[in-house]
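Encoded as structure tokens, here's the structure I'll be asking about.
Up next, subunit A:
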Amino acid sequence: MKKLMLTSLVLVFLLSAAGLFAGGEAEAVEDKMIIKVAEQVPNLITPGVWDGQAFSLNPSIYDYLIEMDANTGELIPALATEWTTDDGIVWTFKLRKGVRFHDGTDFTAEDVKFTLERTQDPALGHLKAQDFSVVEKIETPDPYTVVITLKEALPTFMYAMTDYNMAVLSSEYDYGTYGESAPMGTGAFKMEQLIPKESALLSKNESYWQPGLPKADELQIYFVADIDASVSLLEAGEVDIVPQISPTIKTRLEGLGGFKVVSPYQESRFIAMAQDREPFDDNLVRLAFKYAVDPEILAKACQGTLGETIYYNETPIVNALAQYKEIPNRGQDIDKARELLAEAGYPDGLTVDFYYGSDHPYGTEIAQTLKELTAPAGFELDLKGFPRDIYLSQYWMNAPMSLTGWGVRVDPSMLLSLAFYSKGPWNESHMNDPEVDDLIDKIKGEVDDAKRQSYYDRLQEAFFERGTTLNLQVPYLVGLSENVKDYRQPVTMISQLKYAEIE
Partner candidate 1 sequence: MKDFLTMLKRSPAAIIGISILLLWILIAIFGPSISPYTYTAMDMENQMTAPGQGGHLLGTDSLGRDVLTRIMYGSRTILTIALMTSLFSSIAGIIIGFSAGYFGGNIDTIFLRVMDIVMAIPPLVLSMVVLGILGDSSILSLTIIVSIAYTPATARVARGALLSCKGFEYVDAARIRGENHLYIMFVEILPNTIGPVLVEITARFAYSIMMIASLGFLGVGLQPPTPDWGMMVIENKSIIREAPWTVLYPSLAIASLVIAISLFSDFVNKVMVNDK
Partner candidate 2 sequence: MTNDFVLQIKNLSVSYRTLNDAVSAVRNINLNVGKKESLGIIGESGCGKSTLSYALMDYLPSNGSSTGEVLFRGENLLTKTQKEMMAFRGNRIAMVYQNPYSSLNPSLTIGYQLDEVTMFHRGYKAKKARKASVEALADLYIGDPAGVARRYPHQVSGGMQQRICIAMALLCRPDLIILDEPTTALDVTTEVVILDIIGELKEKYDMSMIYISHDIGVINKVSDRIAVMYRGEVVEVGDQRTIFKHPEHPYTRALINCMPRAGVVKEEVRLNTIPGYVARRSAADTGCPFVDRCEKRNADCEAKYGMIERASGHFAACDRAYAEDVPDRKRAALKIPKVGNGSAKEEILLEISDLYKYYGNQHRRVRALDGVSVSLEKNSVLGVVGESGCGKSTMGHTISGLMAPTKGKILFDGIDISISWKQRTPEVLRDIQLIFQNPGRSLNPSFTLEKIIGRPMKKLLGIQSREERKKRIVDILQKVDLGEEYLYRKATQLSGGEKQRAAVARAFSIAPDLIVCDEPTSALDVSVQASVLNLLGDLQNESGAAYIFISHDLNVINYISDYIMVMYLGRICEYGRKDEVVGPPYHPYTQALLSAVPDVDPSLIREPVRLEGSPPNPTRKITGCPFAGRCHRKIGPICDTTPPPKVQASDDHYIMCHLPLDQLGDAELDKPGNLTKTESLMKTVKA
């Protein structure tokens, strides 16, 4: 028996020793610049189909027609060298010459055409199907020119090209060959090895069109489901970049030293009140709810400070955009809220089912805080939290009240027609307001900036008066080790790791 005991002890020892040696092995690798990222996306990379493409993997493999400058917010040419339109209906894109896909084939107008037409494939369920349904026809007069004719004028159409779903694919793209196991684009990095739900290894695209880029030789991405695990890898020096960390971890990392936390942009959390069903069909109830909310508490619950890291307003337009109109918060007023509720016919309060994705960042915190905050005014929120994908596929769009995360649309009009237009496909609050519809139509067709802005101003006032949504802006935080330089991620959410380097 003692023998067994000894054997097991020896085993433990051997295993530990093996571990130590393994640790040493990694350091022996020659002098390459390697950027290591840990993120929660499992591995999914099919462009157009899932949100996870916003993470590091896709933007490194693929390119877009137009990029956004992370610092200035200006549009900069990428695969398209210039884009022009006269009336907002016919758009001409000139393409960059000499760009090659990772498999050596040339990048041409056919590829762009394929990428755009793919959005309308019904079996795919492309996330941009709605945005591009406005496209009438796509012509390729020569290999480096694409002419797009729209059904109606859309002066901000070029912004649609910056969306993360619009990575330019080779026209030979299909699941079988270039699908999830062997993705291929024109991007700064080439896929070397992909282990789904585990890790991906990317190497520098030596023939990248942008001279001097990418700066790193190798990109290593770990798919770690658990954010805490990712952070511990960062702390242990195993990785350099961890996106989507929580404010608490931010505080910790900053306290530890050797790390920095950046917030490239903010995301929105829309609290939607369905306009077509009880009780929020009555604007008094919506107003009552708005009066019951204390944004400061909400911000604290999200571990931030209102006005510094967290923003709150009653319109869907985020404060970082030029189109935003500053309207002061109405402030919490429980008495007023009760009054309004009584006026609406609910003197004893009311119960509402509140649906949300329980595993989405900030989801649980916001839901629980709202429940607490609005209870004194007479609202009883019945929390219905579901895993995010279940929430989205089964409950979202069909709930009296819901909480959903929204990425930033660089052009707010895209968002408005999607989510607040009465016939909008993602009109989660079932908003049906003639004035808002009218304003959205005007904004989309208006070429003159000042006029367009005046419509935006009026629209935001209308939202303040009778809108169906509350917008909580939460920071998107990325934890970095101190030696990471030039981490860029514009509001398009596309990380531009090609600029990043390790000192």
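What to note about this one:
The criterion applied here is as follows: contacts are C-beta pairs under 8 Å (C-beta built on N, C-alpha and C of every residue); 3 or more make two chains touch, one makes a residue touch a chain; residues count from 1.
Regarding candidate selection, all candidates are chains of the complex that A comes from, given by their letters.
A quick note: this is a predicted structure, and the numbers were derived from the prediction, not measured.
Here subunit A touches just one chain among 1 or 2 in this complex, the one numbered 1.
Residues of subunit A that touch candidate 1 in their complex: 227-228, 231, 246, 248-249, 251-252, 296-297, 300-301, 303, 358-359, 364-365, 367-369, 371-372, 383-387, 390, 394.
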